[in-house]
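Removed from the display is one protein chain of the complex; every other protein chain stays in position.
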Amino acid sequence: MQRIVDEIAEQMANVSDKGSVATYIPQLAQVDPNQFAITVALPNGEIYSAGCSQTLFSIQSISKVFTLTLALGKLGEALWARVGREPSGDPFNSIVQLEHENGRPRNPFINAGAIAVADAIMQGHKPKEILAEILRFIRFLANDDAINIDEKVAQSEQETGNRNASLAFFMASFGHFENPVDEVLGTYFHHCSIAMNTVQLAKAGRFLANNGINPDTNCVVVSSKRAKRINSLMLMCGHYDGSGEFAYRVGLPGKSGVGGGILAIAPGEASIAVWSPGLDIIGNSKLGTQALELFTSKTGWSVFSV
Amino acid sequence: MQRIVDEIAEQMANVSDKGSVATYIPQLAQVDPNQFAITVALPNGEIYSAGCSQTLFSIQSISKVFTLTLALGKLGEALWARVGREPSGDPFNSIVQLEHENGRPRNPFINAGAIAVADAIMQGHKPKEILAEILRFIRFLANDDAINIDEKVAQSEQETGNRNASLAFFMASFGHFENPVDEVLGTYFHHCSIAMNTVQLAKAGRFLANNGINPDTNCVVVSSKRAKRINSLMLMCGHYDGSGEFAYRVGLPGKSGVGGGILAIAPGEASIAVWSPGLDIIGNSKLGTQALELFTSKTGWSVFSV
Amino acid sequence: MQRIVDEIAEQMANVSDKGSVATYIPQLAQVDPNQFAITVALPNGEIYSAGCSQTLFSIQSISKVFTLTLALGKLGEALWARVGREPSGDPFNSIVQLEHENGRPRNPFINAGAIAVADAIMQGHKPKEILAEILRFIRFLANDDAINIDEKVAQSEQETGNRNASLAFFMASFGHFENPVDEVLGTYFHHCSIAMNTVQLAKAGRFLANNGINPDTNCVVVSSKRAKRINSLMLMCGHYDGSGEFAYRVGLPGKSGVGGGILAIAPGEASIAVWSPGLDIIGNSKLGTQALELFTSKTGWSVFSV
Partner (left out) sequence: MQRIVDEIAEQMANVSDKGSVATYIPQLAQVDPNQFAITVALPNGEIYSAGCSQTLFSIQSISKVFTLTLALGKLGEALWARVGREPSGDPFNSIVQLEHENGRPRNPFINAGAIAVADAIMQGHKPKEILAEILRFIRFLANDDAINIDEKVAQSEQETGNRNASLAFFMASFGHFENPVDEVLGTYFHHCSIAMNTVQLAKAGRFLANNGINPDTNCVVVSSKRAKRINSLMLMCGHYDGSGEFAYRVGLPGKSGVGGGILAIAPGEASIAVWSPGLDIIGNSKLGTQALELFTSKTGWSVFSV
């Protein structure tokens, strides 16, 4: 496995077109695109890394996997009254479907859906309290208390978050929000600004590869059934309108973030985190996707074959 | 396994709301909704059935799995210039996306995509020749020469196929068609009218559960990689705008047809065919989906867990 | 003329289905639907009224005619870089077109367009200053210094204005706004909350019926060409997705508001204001439209005939 990740890191270093760093959040635009990291975390506790796997990056939309898990813990299946679970076929920040479908977002991984999830988990609490809870949860999953929010990124998001504000006010106009719009947005912008490295991220994802159980502690994070369902949502909707492409090329449930990270799950095998800041036109990490495609070719791991 | 399928058939017999038979094709509207069948075909050749598994039904859109396989055989990855591989988020017969995306359908399983695939495999041949080839291929997969087209259904489709004609002429208006529109439509309507029973259908799907190999003959139908990819497309797009729901509840690649059939693939485990003519509002078999959900609960099979 | 307006008021009193009062702004929901007023203001200074023509009502979107006139005065034809001049074919608060057309609203009379106009006229000034200017302008047009903003309605709008906030943030996300979003919204909500009666409104509209000249003072409010063009925009876009219907039935340029008012212009003949709070499903005054249809039948006035 170490040989595999080393080979991938080496190959990625030689790719010339590394994509373009996200520019709409100024703090993210400053990141050096020539970085790559990969970490594979096995259920037995083994960790294999290559590249700059200790470098922190903004996990952005990957945080939606963790807030969704929290929301399902709090509301159970009742969450689905607030948000759907179908692929959207539209860009991550599209508002068209919201209008056609009365303010109910298609799934929890597009921006509108994740904002609705943020509202659902707040339940009258203040952003600070909820963010503390989200952090506690991720630290527990990754077994690492050093994980934190990057306040500069959060600030930068808030200042450039007009599109997300528009999505939030749109949903609020249907009476769907239980908390003040600005507090929901505050929660959303901050959980997107959590900084992690690939080791932390791969470790945090292990419960999804391990039937819902955190292998460090043997704690049941979620039931086996729920782990399965979260994986299903990641596969169907985890890469916005590039989800079909990712399923076709990589064949594993995965969730991307505009910070350039991707968390992929090979059920029963491993949790894999990759990071490279350059994005393709849809907004998913260019090298990250390539690295995962290579990884699944080398390991033969896919949910679609034996 | 026999006990499992028997239990499922028994439970399905007791469900009161069996959905509504498709009415827009007169021949399908005449089918008795109180029918149910399930067949599980294992790679080792074992077959387990319950319900009316010898009754022929119209496979309709399930045929798109087979024409896609043929098209990939003929054109390889070049096929994707003609049709995308993203979930559409729209109903099976929607034309909106075609206008927004210059006549290129989102995926090969919505009607527009399958019509484009029909055009792609014709390559100047007449419908008769192509339909003979499609039939030969399905008979070979199922190892059953009795499989045939139901001419009455084909006739009925053609007479009520204005919406599909609209989709075809729309794509043709972008210069995307290589064959006369009416011949492409003739091919499409006829391959949708192939009649099979669940035993035949489950057997025809085995190559997808078996890394591309037909277990009866050990022939390589498609490469292991291609089998994986077809499964990925079935999972992402096989149930139209209900694909996310099916992945969430059943967790297996599957393709539905408005005749009430569903073909589901548990990679490495089995090919499963269910049939019950009553549909849900999206157009997928109501009991068929419930039966598969029950089946995966009982077997624990899912692509999203160990 | 007095007989005509009396007859119309009488007939309107006998209509049983008076439509439904707008409910999404609480202050408007409290208005008694059994009210009707009509005023015809001739260029020669004559005024003919019937019904409760002294009762103040919230002019709402009719104010957009006055802010558009101001904006054209300040920016001239450069305004059209910010907003289009085509009918939208969509409801007044739709956001779909904004996404398809990069945040540029179709015309200045849908909500998004009027918010963009509000931003355009602010030019760095505070809402208070701009609102004072708008009020001064309308008072000058109507020759009536008693016209004012209804603060309760403005407050009510602000509290329930999530949809408009969504539109504003959406446009701001394209970098189209020169002023802070909340200040633009404040300006918009307040100018929509101006209260007038039909006499004041009909008088304020006379410049559009009189080649741009205020008949009280003989001041040139706008050039004859601009008056013509504002009339053209009112006819094409003044009733949202009911503009074609209004042109067909009434045949005059007109602008409606959800407060139940309509300002209609018969070029060279008169400025006509009607008011009745009950709305049709599109959001235009039900009795107001009927009254204008009757009025044009009786007078023979129409821009489409001799």
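So that you can tell them apart, the chains are marked A, B and C in the order they are listed, and the count of residues begins at 1 in each.
Methods note: contacts are C-beta pairs under 8 Å (C-beta built on N, C-alpha and C of every residue); 3 or more make two chains touch, one makes a residue touch a chain.
Values in this document were obtained by computation on a predicted structure and should not be read as measured data.
Taking the full assembly into account, the omitted chain touches B, C. When the missing chain is restored to the complex, the residue among C:L235, C:A264 or C:A291 that touches it is C:L235. Which of B:R163, B:K225, B:R249 or B:K298 touches the hidden chain is settled by the complete complex: it is B:R163. If you put the hidden chain back, the residue from C:N162, C:S193, C:N211 or C:S276 that touches it is C:N211.
Although one chain is not drawn, the whole complex shows that of B:M1, B:V31, B:L75 or B:V181 it is B:V181 that touches it. Residues of subunit C in touch with the missing chain: 84-90, 97, 106-107, 211, 224, 227-229, 231-233, 235-237, 241-245, 247-248, 251, 253, 267-268, 302-306. What subunit B contributes to its contact with the hidden chain is residues 94-96, 98-100, 162-163, 165-170, 172-173, 181.
The working rule: only the chains that are shown with their structure count from here on.
By the residue-number overlap criterion, the interface of subunit A with subunit C counts as same, with over half of its numbers used by both chains.
Ranked by distance of CA centroids from subunit C, the top chain is B.
Centroids built from CA atoms put subunit B at 32 Å from subunit A. Subunit C has its Cα centroid 55 Å from the Cα centroid of subunit B. Distance between chain centres (mean CA atoms), subunit A to subunit C: 47 Å.
Looking at subunit C, no residue sits in touch with two or more other chains.
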